[in-house]
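Okay, handing you the structure first.
Every protein chain of the complex appears in place save one, which is left out.
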Amino acid sequence: MIIEGGGTKKGFGGLVEHADICLSLKDYKGIVEHNPGDMTITLKAGTSYLEVQNYLAGFNQMISLDPFANEHTSIGGVIAANDSGPKRLGYGSARDAVIGMRLVYPDGSLIRAGGKVVKNVAGYDMNKLFIGSMGTLAVISEITLKLRPVANYQSLVLISFPAGNLDVIKQFVVTVLDSLMEPITLELLSPTLAAKLTGRREYTAAIQFEDVESSVHYQTTYLENLKPEGGTFTILQQEDANLFWQAFYDLYPGLNAENKTKSAALKVGLKNMEVLELLEVTERLESGQIHLLAHGGLGHGISQVYLYGESDRILSAIQEIRKLTSAKGGYAIVKHLPFSERLKINIWDESPSYFFLLKQIKAKVDPNNILNEKRYVGGI
Amino acid sequence: MKGKQIQSKDKHIHQLAAIVANTRSILYKKEDLLAYDCDGFTIHKHLPKAVVFPKNTKEVAELVRYCCQNELPFLARGAGTGLSGGAIPLNGEVIISLVKMKNLISVDLENRRAVVEPGFVNLKLTNSISDKGYYYAPDPSSQSCCTIGGNVAENAGGAHCLKYGVTTNHILGLEVVVPTGEIIEIGDNGIPDAPGYDLLGLITGSEGTLGIVTKITVRILKNPEAKQTVLAYFDDVTDGSQAVSAIISAGIIPAALEMMDKTAIEGVEAAAFPVGHPKNIAAVLLIEVDGISAGIEEQINQILSVCRQFNVRDVKVAQDEQERSRWWANRKTGFGAMGAISPDYLVQDGVIPRSKLPEVLERINQISEHSGLRIANIFHAGDGNLHPLILFDAKIPGETEKALEAGSACLQACAEVGGTITGEHGVGIEKREEMRFVFNEEEIAAQTTIRSVFNPVNLLNAGKLFPSPGKCVEIKMEKKAAIL
């Protein structure tokens, strides 16, 4: 059985093309319960992520996640794939936002995990097991999330570093992180990605602030005084910031239907400052045969790399990137790759040393291997 | 003491002592073991077989393997400040005490993380990095004594978790000795989202039933630029509770939003850290906002206006750090302070959706009247985490049972409005049966199935966290025996 939501993550893992049943949750959608006073919401898994955000905006609330989503993306998919974007620095990720789930186990039983309250230590924190499990343990049918108020004001600061000196960038970032400012993002864009979004082919830091207006202005002013010599300093306020982020998420290859050339996307995990080294590698790999866009969070260590080119070029570039990640003890997961190419590479990178436990969990929960066969780590 | 002979006929004691290689690192005499017959939950007591003090992961793994091979039940213990009995050796366990593993291994400010051994005391981490402007966010009331290893086991919360989250939100990596003796490392280098099921999240809060944590990588945060603390007094509990919801609905996430009711106020004012709360007040809110200095005033003004909207009698903003710390000392020692107005108390830990506060407080009031016992309420109102303190006198025959019943009834009330039975203290021994208020048999089985992956023969901390299927009667008998 293959489980599917909005279908925007078809390129993410999965080594089996055919199954007996494709269980689509596309139409299993809607709000089960939203109590604005409690700031929690329970959704059916197939509910469109963007639709819910729009609905919540009417209450000045939001789900504090920023996945790479379009109108088809379902909340179930976001959670099952544990997707997150630059705002993870300020918001946290799915594991911080999900407080409850309703699951259909492979034997058909209905199991609740967590609950409706924001603090809960009754029993094991079972939610964690299903977040990012790619539907290999159970079908997520409902998700309860805690919400955040939408901030009164937001500004996005873009600072470019024309000289491309990574030490200078690091110095700047360390100063920002060590200051008392509270950025929601501290994302470094590779020159190629910056060229697409800002028109300047220079390393660019995208630093977002969300708070009451006075606080946002105070923080952008602080940054302005800190900006390195020679760089440009741009502030995008309110809706302009939104437009930037929209363009940013839309670049994700999995969502980009117009993209005719072969493409791939990686989710890379490193220690915060090592993001700089990753971006340097992608910049070095850029050539006439392969094009790479990359960005990484210097406050959380998660980066994304998009690769465009012929498949063998893509695969060898991934190997190059994995040289760095394995030397650093990090990982590079292939988030998006056409099916034919997926068979040629280990999508999930090296299995962890404790893989024996993961295998047993799968074996105990789904003994007949019914759900999403071979979609996950180590062939689970 | 070193080099003293082991005076025991039990071969296991000699073998365990050999593993920790120092006769000072094992306790086995009854007089010494007595201090380990319970933790912060004192209604159940049982003597361990021995207490061993390993110095490193290798020794922990060897101890675990030895226990496993010889079918000796065992469990891990930190400072033993847990409130639900998670570290009580119900089955005469070998206690593996981690308090000797108390080093701060490394601090990496650039990447905002620190690596500690499990016996490292929570507050010491903040104390070690505060001169550089950093801190570790989870702050349970026992933070001056409790260990981070224990915090991981219980997924400890604290007054400031409303804004900053509980322990699980701050753990980046763990080294764990699983119950079969293997050492596993989850989240190498503290890098998040490692491929594979989130064992980090699963083990955090598993109350020491899935493994023994031997090294922890935690996230550290920069101190907020500014802090403001407000006290608000209400003549009506309902007004106070509604103010809580309204503050958060207004778009403010306070760092902390605490509430105490009349009985609780009486207790803290009679104890070691009084601050002079008015006597005839129905509820006091302690509200703290932090963040960018430029935005604080706006938030405080918003909070003050919400309070006024709900008929606040009086509001005060702390004038300096001294005043602020006095208010917090008054709140943080609140449980112990009940000793000043009652010989014994039982603390509960239910959580409810914030909007149900007035309703549930009324229910608790009824439970109090029905049982004839006073109930004080001290709670993290912001996230709906209630701590009803049931005041009783164990010397009066029958009162302990009454208190336990009243506690259970409070949890039922929480569960009935869509809440849960524990927000931060854990299930342990105390709330095993109450698990049934929130999970059915199948759901409990789903969890014990996961336990069986890690802990196949259930030698590690057995009898905790879950009601034993079909053994409900036995447990009730046990409970009774403990009381008698």
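Per-chain numbering from 1; labels A and B assigned in written order.
Going forward, a contact is a pair of C-beta atoms (placed from the backbone, for glycine too) under 8 Å apart; a residue touches a chain by one contact, two chains touch by 3 or more.
Just so it is clear, contacts and distances are computed from a predicted model.
Trainee: Mind telling me which option in "Oligopeptide transport system permease protein", "Non-ribosomal peptide synthetase", "Nitrile hydratase subunit beta" or "Glycolate oxidase iron-sulfur subunit" is what UniProt lists for the chain we can't see?
Mentor: "Glycolate oxidase iron-sulfur subunit"
Trainee: Give the labels of the shown chains that the missing chain contacts, considering the complete complex.
Mentor: So, spelled out: the chain left out of view touches B.
Trainee: Kindly state which of the options B:Phe74, B:Phe234, B:Tyr345 or B:Phe379 is in contact with the chain not pictured.
Mentor: Considering the complete complex, B:Tyr345 is the one touching the chain left out.
Trainee: With the missing chain put back, one of B:Asp10, B:Asp32, B:Glu362 or B:Glu441 would touch it. Which one?
Mentor: B:Asp32
Trainee: Among B:Ile19, B:Val60 or B:Ala79, which residue is in touch with the absent chain?
Mentor: Checking each option in B:Ile19, B:Val60 or B:Ala79, the one touching the absent chain turns out to be B:Ala79.
Trainee: Can you work out which residue in B:Ile19, B:Ala76 or B:Val99 touches the chain that's missing from view?
Mentor: B:Val99
Trainee: Which residue, B:Val121, B:Ala318, B:Ile375 or B:Ile390, contacts the hidden chain when the whole complex is considered?
Mentor: B:Val121
Trainee: Give me the subunit B residues in contact with the hidden chain, please.
Mentor: For subunit B, the residues touching the absent chain are 1, 24, 27, 29-32, 34-40, 42, 51, 53, 79-81, 97, 99-100, 102, 119, 121, 142, 144-146, 271-272, 333, 335-337, 339-340, 343-345.
As a convention for this text, only the chains that are shown with their structure count from here on.
Trainee: How many angstrom between the C-alpha centroids of subunit B and subunit A?
Mentor: Those two chain centres are 32 Å apart.
Trainee: Which residues, counting only subunit B, touch subunit A once they are in their complex?
Mentor: Result: residues 109-112, 133, 154-155, 157, 161, 165-166, 168-169, 178, 184-186, 188-202, 204-206, 210, 222-225, 245, 248-253, 291-295, 298-299, 351-355, 380, 383-385, 418-427, 431, 435, 438-439, 442-444, 446-447, 449-454, 465-466 of subunit B touch subunit A.
Trainee: Which bits of subunit A are touching subunit B when the two form their complex?
Mentor: Contacts found on subunit A: 35-40, 60, 82, 84, 92-93, 95-96, 105, 109-113, 115-129, 131-133, 137, 148-152, 174, 177-182, 211-212, 214-215, 217-219, 267, 269-273, 299-302, 328-331, 333, 348-355, 357-358, 360-361, 364-365, 376-378.
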